[in-house]
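Below is a slice of the complex: some chains, not all, each in place.
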Amino acid sequence: MQHTVYSGQRLGLYFLEVGASLRPSKVVYDRANSSFANLDPAAFNWDEILKDAQWLHWTGITPAISAATAQATADAIAAARRLGITVSADVNYRRNLWQYGQTAQQVMTELVTGCDVVVCSENDAEDLFGIQPAPGADNKFASMGEQLIARFPQIKQVISTRRKTQSASHERIKGMLFDGSYTETPYLDITPVVDRIGGGDAFMGGFIYGSLHYATPAEALSFALAASALKHTIHGDVNLVTAAEVEHVMQGNTTGRLVR
Amino acid sequence: MQHTVYSGQRLGLYFLEVGASLRPSKVVYDRANSSFANLDPAAFNWDEILKDAQWLHWTGITPAISAATAQATADAIAAARRLGITVSADVNYRRNLWQYGQTAQQVMTELVTGCDVVVCSENDAEDLFGIQPAPGADNKFASMGEQLIARFPQIKQVISTRRKTQSASHERIKGMLFDGSYTETPYLDITPVVDRIGGGDAFMGGFIYGSLHYATPAEALSFALAASALKHTIHGDVNLVTAAEVEHVMQGNTTGRLVR
Amino acid sequence: MQHTVYSGQRLGLYFLEVGASLRPSKVVYDRANSSFANLDPAAFNWDEILKDAQWLHWTGITPAISAATAQATADAIAAARRLGITVSADVNYRRNLWQYGQTAQQVMTELVTGCDVVVCSENDAEDLFGIQPAPGADNKFASMGEQLIARFPQIKQVISTRRKTQSASHERIKGMLFDGSYTETPYLDITPVVDRIGGGDAFMGGFIYGSLHYATPAEALSFALAASALKHTIHGDVNLVTAAEVEHVMQGNTTGRLVR
Amino acid sequence: MQHTVYSGQRLGLYFLEVGASLRPSKVVYDRANSSFANLDPAAFNWDEILKDAQWLHWTGITPAISAATAQATADAIAAARRLGITVSADVNYRRNLWQYGQTAQQVMTELVTGCDVVVCSENDAEDLFGIQPAPGADNKFASMGEQLIARFPQIKQVISTRRKTQSASHERIKGMLFDGSYTETPYLDITPVVDRIGGGDAFMGGFIYGSLHYATPAEALSFALAASALKHTIHGDVNLVTAAEVEHVMQGNTTGRLVR
């Protein structure tokens, strides 16, 4: 908290209309001219901010908002590289952001160059980096991941969730990882979905925790998926679960039997 | 609003107990001696009321309540015919209404004679008009619709929903239309059902809107079904959706993926 | 109510965290030093209390809490036997209770000796009485029930539910009964589960009602299962349904169609 | 409960709009054609119903609704007199009831003739019985009470509350009693008023309890006022307090100091 910078006129907001079955949830953003959009990149001393950190994570939403936030992201990544800290990104491409004059393709290419771990779907890889799975590839995700690592040699792990949305109230998700070889988790069924907002952040947060606490990437991936699935069962965008509860699901306890 | 007539002692009420899974919802009506039951048919100048209208819709609940409401319905239909307005009816037969001395068969036969579009299921057609699908008919709805149009030459379109209730929380519905030839929509799955009260009115309202805005009856039917399905996901009996949201479902977006 | 005894310092409590899909519900008990745990068995005059009763029911939770509650249970059963009243038990074995120095095996063996009807799963039979289904038995429940009746000749009926938990929001349950021969009900699907707390008590309560009102054990079992299923659709641990509503489900009306 | 008679088509209802400060609460009644209005007086065997009772209480609302309810009231009072039971009435005159053809003056005169205890304000006494306080009387309530007892020799006690409504959120009330001599309580201040519906019934209920448990009418009156005042602090029309809590207020503890 001691590195928080206060400036600007207003907080960004978003409004959520909660969906059900075939009626989707809707998010309306109100971020125009928010304090975050108008931040001053020079106000952050990243070497100082990151000096005791183990890991830096950022998402593609941040550089999409303004030239200032893109610059601050680049500065943070550069400092992390200097300090030898692991850097991860959720590329999270949203076409209708990116209104400030630079293209997502150009900015994200530069930023991802400095990352060790990347959350990236096949769609995002095509839209941002023009990477398509090799024609006829059996495993499209692995094919994409291979090319992504070839293009960005700093990247060691490419991860993503595959989401089979049955309805606004029923999701099936699995985790996928490519780090030279391919690993995936089984699908988890989530029905009813209580609130899916925050499910992606829970996945990445789970992967960071898992990477720091488990011996293998497969375990980290499994922990990440279980964390994300549990988030779908909780109201709000904070994942109010303990590591023990995530591990309970990770070990295959997915029937929701009463615990007493 | 300027044609609303105020009279009588009390509003009709209904009480709803909301069901779940295998426990059905229940509706208890308290309409005895309501203002609507006791209305005076002579209080409505239908030629004046309808002079700028494009469409008149009524349901079989209205003439079921009292001789007075049946008379008012007949007067409204007669005026609509004089003015060349399209008339539609949801026949909506409920056996335990119709307590005032005239039979549903006799009254509805008279009223439906003046209608262009009719919502009618095979059960209703048999109960009200003694019409049964031809023995061995492949398509029972089309067979019934054909006979209904033969009997009532004013009718041009017979429509209905087919409802496969899986549980109080899971419905499957499709739309059907006979206008000389037969058209149907695919089934839509609705799970969970948030509130099914008002789903029939949303279907008919959607069909009227669709008939006035689309080139073909098949599109109108598809719009009607999507409107009805969306109503099942919203609390209350008012369909709080925009035409654009109905069209989104109508175009096949039924997985409830988050919109942002 | 006139036989209620008031004593002790505090009520026992339990805290419930409501689960959804793959996140289970959790129950945390706080019964240490509750009034019930510290009751005085001599404060109950069971011959007087039971003099107009038809049926005595108890559960394995009660003797698990303290020597005092175990003694009171034994006294109640003895009085019921003297008075010729039917005695039933839900054995409900919970390993982490039974902390007061006597074993569940010893105490429950003594208590069950005086019972006519017992709710007991295969797991409970093995844990409490060392009874295992005969190796290779087709019907494990029947095999267990047969041995249980052989061991405790007073027992005439062994019943249980089989629960296939699909998720915290989806249960499938059936009822099973052995009284010399084996009877079972079809499975009922419950989705969504609104609240499963109290489902076991609703089953036993339904079986007592059914035994007193129907000619055959199969009907009593069917009534018990329907009562339990309906409880899963209602918030709270009280089964707010009428006998007519249970019978409606018992007769196969499980699709939750709107009643009006 | 065993003497409850079930008949008719619908329950009466009332709708309450809760007021605050200078905006009054409003009650809208919907009792037309309710089961109570249409009851059959012959369905009640009052000698049987009252055979173990100590006290019969009725209010002026009941005979105001229909000739049938007036007859049932008269029958109950006659039975109570035969059995030597104390009879009390809250005359509760509401001009806009009494629509069925008999006057309140005539009916209430007959019914009050058989009462021992009557809740009656000066306004009610004038409207119903034409009794006005003697010109220049120091104590208008006592003057009215004296005349009421003179007119109806069966009456032994006339009681009432005096209500000084400061706002919809602030009431001051005292209790008054005339039984040959005059007694009153001090005023109690109630601010904020949480819900005043049921305050009159709590007063009368309190007076009955007080008369049966205390040596003097002044104590019964004091208990009645405290009970009514506490009702004003509780949501709903049921007085969810214990006799000990009423006595706490009755003993002058009206500052609402935290109890722990």
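Order as written gives the chain letters A, B, C and D; numbering starts at 1 within each chain.
In this section, a residue touches a chain if its C-beta (ideal position, glycine included) is under 8 Å from a C-beta of that chain, and two chains touch if they have at least 3 such contacts.
As the structure is a computational prediction, the values presented were derived from the model and not from experiment.
Q: In total, how many copies belong to the whole complex of which 4 are placed?
A: Oligomeric count for the entire complex in this file: 6 copies.
Going forward, only the chains that are shown with their structure count from here on.
Q: Note the shortest touch-path length, in steps, from chain C to chain D.
A: Graph distance in the chain contact network comes out at 2.
Q: Go ahead and align chain A to its copy chain B using Cα positions, then give the rotation in degrees, nearest 5.
A: About 120 degrees, rounded to the nearest 5.
Q: Roughly how far is chain B from chain D, going centre to centre by Cα mean, in whole Å?
A: 50
Q: In whole angstrom, how far does the Cα centroid of chain A sit from the Cα centroid of chain D?
A: Each chain's C-alpha centroid was found; their separation is 68 Å.
Q: Please compute the C-alpha centroid of chain A, do the same for chain C, then give the distance between them in whole Å.
A: Between these chains, centre-to-centre, one finds 48 Å.
Q: At least two partner chains per residue is the criterion; list those residues in chain A.
A: Only 192 qualify.
Q: Specify the contact topology among the chains shown, as one of line, ring, star, complete or other.
A: Chain contacts: none of line, ring, star or complete; other.
Q: In the complex of these two chains, what residues of chain B are touching chain A?
A: Answer in residue numbers: 188-194, 229-230, 232-234, 241, 245, 249, 253-260.
Q: Quick one: which bits of chain B touch chain D in the complex? Just the residue numbers, please.
A: These residues of chain B touch chain D: 9-10, 13, 30, 32-33.
Q: Applying the document's contact rule, which stretches of chain A touch chain B when the two form their complex?
A: So the residues of chain A in touch with chain B come to 19-27, 29, 94, 165-170, 192, 196.
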